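Okay, handing you the structure first.
The complex appears here minus one protein chain, its other protein chains still in place.
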Amino acid sequence: MSIAIESVSKNFGQFAALNDVTLKVPSGELVALLGPSGSGKTTLLRIIAGLETPDRGSILFNGEEATKRDVRERQVGFVFQHYALFRHMTVFDNIAFGLTVKPKKSRLGKGEIRDKVNTLLKLIQLENLFDRYPAQLSGGQRQRVALARALAVEPQVLLLDEPFGALDAKVRLELRRWLRRLHDEIHVTSVFVTHDQEEALEVADRIVVMNNGQIEQQGTPSEVYDRPATPFVFDFLGNVNLFQGRVHEGTMKMGGMELASPEHAASNDLPAIGYVRSHDIEIERFAFDASSIEAEVRYILSVGPLVRVDLALLGGEESIEVDLPRDVADKLSLQVGEKVFARPRKMRVFTHDYQI
Amino acid sequence: MHATTTSRASKVSEPAAVRWLLISVALAFLALFLLLPLAAVFAQAFDKGWEAYLAALHEPDTLSAIWLTLLTATACVPVNLFFGIVAAWAIAKFSFPGKSLLITLIDLPFSVSPVVSGLIYVLIFGLQGWLGPWLQAHGIRIIFAVPGIVLATIFVTFPFVARELIPLMESQGRDEEEAALTLGASGLQTFFRVTFPNIKWGVLYGVILCNARAMGEFGAVSVVSGHVRGSTNTIPLQVEILYNEYSYAAAFAVASLLALLALVTLAIKTLAEWKIQQGLSINENER
Partner (left out) sequence: MGSFGTKNTVLPGFGPALGYTIFYLSIIVLIPLSALFFKTATLTWDQFLVAVTSPRVVASYRITFGAALFAASVNAVFGVLTAWVLVRYRFPGRKLIDALVDLPFALPTAVAGITLASVYSPNGWLGQWLEPRGIKIAFTPLGIMVAMIFIGLPFVVRTVQPVLEELDQEVEEAASCLGANRLQTFYRVIFPTMLPAILTGFALAFARAVGEYGSIIFIAGNMPMVSEITPLLIITKLEQYDYAGATAIATVMLVASFVLLLSINLLQKWSRRFAE
């Protein structure tokens, strides 16, 4: 089922949680709503579920108006951040709940319910724990039960609120890969909320970046990562270095360094900020061209496959972070205190009217 | 996320009509069983006007009952306060086998009928009791005298402070005390400078309830007092005597003192609860 959100706004008292948001989720896609807390992503998810009513705008399911439709009739599966399992029910009864509250005439027989729950238990790999209570499960197991419970009613849409937020790092990693595989199997339209960019980049087909109740950018993971539309998106996804300078007729100037910035060809000496990802910077012993900038090595830190180098720019207070692949770093064999040249390979320039 | 907490109760709640129906039924029940009797106390007390009210309170027998009640409370509250703090220290800050049994035993006086609470002291100190003959030989009176009243009152008010402090001190853990010790504080310094400030509202809460029960106890005291007017009558017993003599206005005038005490108790209790809650939530925020 496809979801269309049309010009939705929602206020909580003075606070504008959502401000004129429009979004389309095609059928079968797995979409991440990514943003910092307070950006409105959870509110948007709850409005899709019918747990909140928008002040303005409408929600369409498969092109049909659904704004006024009751939660119970929306056929959405909702996985809550803290799972919201029924703690007086066993794993089995939790999963069966949605099937057993259906009106008599559309309810499955006891045996069919049992078969269905067993299939789901197999899917979440908890066949042996069917008679446990939620309190006896680990966080990751609870999360999977919550997911199975939501899937049992065969929802048209699956909504997940910070699904991995409350888990420790290792389980989180496992579970999100599992969710990705699960989605490839069952292809139900899914929307999940997260503030973790890595999670969104790894799991989602499409990422919707939200900030201050509005959508900053949407696109495939590589689109939003490689071509951020706004400084906010640049800042929120990945490590970034900022270069203060001015842009004039297609050239960005910072201190003694110059860089082509063709998208600002029409600019006339405007203050601007250049954004460069930490892995888009070369470190060299000699100035390559005008875009090289002299710097001093301050710290060197090995982080797994990468080596992070902190550089202090000469002739200024600023410092930048550079991530080098380990073999490149080994070849350079940098020393702390050494003078080097840093050269941005790729820079995105935003003039000041774009400021965050 | 603050957006979701402010929006609570909108989608998953009952229709407004059901809500108001439930509120009305609950309020009607409470009005009938709580407010009406409370109002009746004061209405009856002032039935014959202010002067009669004051005159009833100035009766010598009533004054001596007030005096005895104050004396009883003054004797009971400190000993049970001391016990409560000591017991809570042992139970909440240490672990040992038999702890839950000990907690149950401390709660025991709450589940014993007040009449039985009085009776057990008669069985020990009464003329027919274990110590009765010896006490009589030495001219000591406990039953049908003030010591019996104090003892029975200590029994019925025994758990109040302890049962308030035990859960409170358990929830606070012992990190702060251990920190104080590592900083060189002595045991007593630790208690007075670290533990006590944390539990002071809980102490107040326990003391105020203990005091209310001590001043208001009827059943247990009635068994051991002997109802000697002007000497072994507490306020509740005086209320009973006046009521049984059909001096209703006087009985309710004296009773209104106790009702007032109850209202003050509730007010202080609510304040203490609020302070305790505040303290706990501050602790939580720090964690």
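Labels A and B are assigned to the chains in the order they are written; within every chain, residues are numbered from 1.
Keep this in mind: a residue touches a chain if its C-beta (ideal position, glycine included) is under 8 Å from a C-beta of that chain, and two chains touch if they have at least 3 such contacts.
Quick caveat, the model's predicted, so the values are computed rather than measured.
Screening B:Leu71, B:Ile124 or B:Ala145 against the full complex identifies B:Ile124 as the residue touching the chain left out.
From the set A:Arg56, A:His88 or A:Arg345, the residue in touch with the chain omitted from the display is A:His88, counting the whole complex. Only one of B:Pro37, B:Pro133 or B:Pro197 touches the absent chain when the whole complex is considered: B:Pro37. Panel shows chain A; residues 49, 51, 71-72, 76-78, 80-82, 84-88, 97-98, 101-102, 133-135, 149-150, 152-153 of it touch the chain omitted from the view.
Although one chain is not drawn, its touching partners on chain B can still be listed: residues 8-9, 11-14, 19, 22-23, 25-27, 29-30, 32-38, 40-41, 44, 83, 86-87, 89-91, 93-96, 102, 104-109, 111-116, 119-124, 126, 128-130, 154-155, 158, 170, 173-175, 177-178, 181, 187, 190-191, 209, 212, 215-219, 222-223, 235-237, 239-240, 243, 248, 251-252, 255, 258-259, 261-263, 265-267, 269-270.
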